[in-house]
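Left out: one protein chain. Kept in place: all the others.
So that you can tell them apart, the chains are marked A and B in the order they are listed, and the count of residues begins at 1 in each.
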Amino acid sequence: MSIATEREAQAPDDIPPAITGRWSSLAKEVLGTPRVVVGLVIIGALVLMAWIGPLFSPWEFDERDFFAFRSPPSAEHWFGTNTTGRDVFHMTMVGLQRSIVIGLCAAVATTVVAAIVGAFAGYYLGPTDRVLMWITDLFLVLPQFLILAILYPVLRGSEWPVFVILLAGLMWMVTAKMVRGMTISLKEREYVLAARYMGVSSGRIILRHILPNMSSLLIVDITINVSGAIILETALSYFGFGVQPPDVTLGSLIAEGSRQALAFPWTFWFCTGLLILLVLAVNLVGDGLRDALDPHSRRRS
Amino acid sequence: MTATTAHAHGDAARPDGTDTPVLQVTDLEVTFPGTRGSPDVTAVRGVSYELRRGEILGIVGESGSGKSVSSLAAMGLLPDYARVSGSIRLHGEELLGLDDRAMAAKRGRAIAMVFQDPLSGLTPVYTVGDQVAEAVRAHNPHFGKAAALARAVELLTLVGIPDAERRHRSFPHEFSGGMRQRVMIAIAIANDPDVIICDEPTTALDVTIQAQILEVLKTAQRETGAAILMITHDLGVVAGLVDRVQVMYAGRLVETGPVDDVYYRTRMPYTMGLLGSVPRLDQDDKTPLIPIAGSPPSLTDMPPGCPFAPRCPLAVEACTQAEPALEQVGAPGHRAACVRAGEIQANGWTARDVYPVPEIGDPPQAAVPREDRTTVLEVENLVKHHPLTRGALFKRRVGTVYAVDGVSFDIREGETLGLVGESGCGKTTTLLEILSLDRPQSGAVRVLGTESGRIGGRERMRVRRDMQVVFQDPMSSLDPRMRVFEIVAEPLRTHAYPKDRLQARVIELLRLVGLEAEHAARYPAEFSGGQRQRVGIARALALEPRLIVLDEPVSALDVSIQAGVVNLLDDLKARLGLAYLFVAHDLSVVRHIADRVAVMYLGKIVEIGEVANLYRHPTHPYTQALLSAIPLPDPEKERRRSHIVLEGDLPNPADPPSGCRFRTRCQKFAVLGEEERTACREREPELRRRVEGAADQAAACHYAERQEPL
């Protein structure tokens, strides 16, 4: 809708313009947002680098170079070596892989949990809503970082997917509240009422009408949660509560590097730089998508 | 400051044409640059007009005609990315190109504006008194805070805020829409402006409130002597109010002149169509409305030639060659932009000659007397009370809203019952209660003899088939993520319609409502408002219901589009023998479509009856006031009529007046003797036949008597 027709529309202003209904036009809109394109290109490059980079590295992941402890970047060790003589480049690439996978999985899981809780609470309201929102509030009051840290002994010895589930279990609340709010307003939309009055069941209405109409919002939310999960993971790893060695993530590398950031900067800056780049790219995509998909925030550019 | 020089208190004389215009707009063009590769939008394309001292000029047009943009340009309130060219002179001084500071000195002082939506027009966090006082101080910095506030109270009193001394401390959300609009007017006249631009000032308001606001505007004009530029889509509002009127279409003026000339000697087919498509409150016989085919052009890529040509029944080769200029036709000052204007004048054509008039038959049941027809819907003493909570944050129950408080009516086969009333009267709640099929708090709802709330799931589904709904907003009543095919097929799928016949049925339905088979593959966003409403109707018809409940189905549409949908509903009823429950606030539309009508006020039906009788001889004072408040698109009639202007706002539905609920605003109550008033105060009047001779007309008033408000 053009500005002029928007301005001229004499219908009451509080009816939000319809969410554009075509994936193709969405794709056009999305790809017309430079931020999204830049973000996606960076993410694509990082993914390529993370999975293909190690193939070119002359060193194995857990191989030690006994002739080069803490050596700065060189032709042989592109990102230098660490205290135990391992190749920082290879470790960083593996860590990057892990961080990307953990971030994505945790974000998707988070959003799924949030969408289900929020949509049911918002659609049924009443007791369902009270119970679900009360649980949400309880989770909000619990310091998520602390709970993850307490559960660390459980994590010890388990694989990263467990970690992903825990991350998701502690990140869904804010999104769930948002989804609930959206559901309550969507529920009053006339097409939902129409479906109800033609006899469509509640579960079907949620699946067919409510969730699809927030899909853009949920997609944006996934991107936000990707960066959230990556950052949370970093923090946990810093205290040693994250993924356990020999597994590495960017977070655990940063944790290790930060203790010697002054003396051996290469152990800190490469992984940190990549992490910032990754989160930045994800945020760019998220922000751009929000502008492109969410009609409320659509602005003139 | 030059603005003060032209102040002309008390000599708000009719324009004599000799003095310089207060506001002179020449060749105004406004373009919004396109975003992300989309083309530029030229919202106003070369508009010229002048406004003389004390004059009231109306600008009429549908959505997207550019009427608001042109006035925002005069106020310097367009966003900075808009490209404006041409000239806007205020007392001969050029306004375009002035910087923000210089423009701010003019705004509010020399030229003021009243906006459409009083809900969002006032800052929610300041009291109304402060907001008016701010307008005073903006141009009189020497005014102290207290002095400005005192002046604000004066202004609020002037625009009719009762007890302004105390109520100036209220926040906007504590005011009703009408009161907020009064505040907006108070702000506009705070500095005695020379020009007041009113942009759809009454569109968001109910008719009785609209009548009040129009009165306030007249007062405001008397007080300030300002010239008023009245922008509206409502041909009735301008008819009785303005001296001259200009019709806009696709960013240009297409007809302009003294109001009588434009209304009675219309020379531009678009204006004709506009006038012909309005359902008339004062028309007895049911003639179909005159819809204008198609929809307004997009302003991005205008083809050469007359922008109305694609929709115009009179279009000839020449129309597509070049855009016709606005030229004089007939009387001086009357100008129209149509190559065939001379022909129209010579032949004396009217809308009915120019536009094809559709033919609509009668429903098959029309021959059967009402009593012998099946009752499709029966509502008996329906009650719906809901708790009133205050505060978004600290919610608490502060009372009970008597939204629907004992409503009874029935609808027979092939009949349309119009349920009318102003916002807050409970008509929508009634409708939702009927649709929910839940057991009402009290009373009963029976759809084809099946009582709601006493039936199992299977039976419920069967009732759902028989009763379908069409909603108001064609934008939000269709799921934007579904194709039209899916939308129309949804009820069929839900009720297990044979899969192999699904596609054929959907296409049949689309054709039935005047759409094409290929529309099935599109998304709602690709349709215009009228087309979307047709999709909604097709969906409602899918299961061959006996009763369709319509919630303001045409109120979100422009008049020219509205006419087509109203005709379609009429036609479907005749062909399929449907019954309608038609809920609306627009009494003109209801008169056109309904067989019987029920008027609601504060949760109760105050009058019900056969449509022609009720409109011609309403007996309840509220019905009389409602009908009287609606302006007719007929300047002469409008000038002759005297409107009943109700006092005040709708009482709080959580605390309705004792006895007769209407008595606090009743014009009849006001002239009753003290003794007679006791009955109104103490006894609630029941709904029954009150006047001899009216077979099917009942009113809830102790002192009901016939009147002719039209």
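Observations on the model:
Everything below uses one rule, namely that contacts are C-beta pairs under 8 Å (C-beta built on N, C-alpha and C of every residue); 3 or more make two chains touch, one makes a residue touch a chain.
Everything below uses one rule, namely that contacts and distances are computed from a predicted model.
Only one of "AAA family ATPase", "Biotin carboxyl carrier protein of acetyl-CoA carboxylase", "ABC transporter permease" or "Sulfate adenylyltransferase subunit 2" fits the UniProt record of the hidden chain, and that name is "ABC transporter permease". Touch with the chain omitted from the figure is made, among A:Phe69, A:Tyr124 or A:Phe145, by A:Phe145.
For the chain missing from the display, the contacting residue among B:His91, B:Arg109, B:Arg244 or B:Lys427 is B:Arg109, taking the whole complex into account. Annotation: of B:Leu122, B:Val447 or B:Val470, B:Leu122 touches the absent chain (contact as defined above).
Checked against the full complex, the candidates B:Thr42, B:Ser63 or B:Asn191 give a single residue touching the omitted chain, namely B:Asn191. Within the entire complex, the positions of chain B that touch the omitted partner chain are 75, 77, 79, 100-101, 104-109, 112-113, 115, 117, 120-126, 134-135, 138-139, 171, 173, 184, 187-188, 190-191, 390-394, 396. Interface residues of chain A facing the missing partner chain: 13, 137-138, 140-147, 149-154, 174, 227, 231, 234-235, 238-241, 251, 254-255, 258, 261-262, 268, 272, 275-277, 279-280, 283-284, 287, 296-297, 299, 301.
Just so we're on the same page, only the chains that are shown with their structure count from here on.
If each chain is reduced to the centroid of its CA atoms, chain A and chain B end up 47 Å from each other. Listed in rising order, the residues of chain A touching chain B in the complex are 2-5, 7-15, 17-22, 29, 32, 189-191, 193-195, 197-200, 208-209, 212-213, 215, 300-301.
Only residues 30, 32, 34-38, 41-43, 62-69, 72, 79, 81, 116-117, 119-120, 200, 203-204, 233, 298-300, 435, 460-461, 464-465, 467-469, 471-473, 475-482, 487, 490-491, 494-495, 523-525, 536, 539, 543, 556, 558 of chain B touch chain A when the two sit together in their complex.
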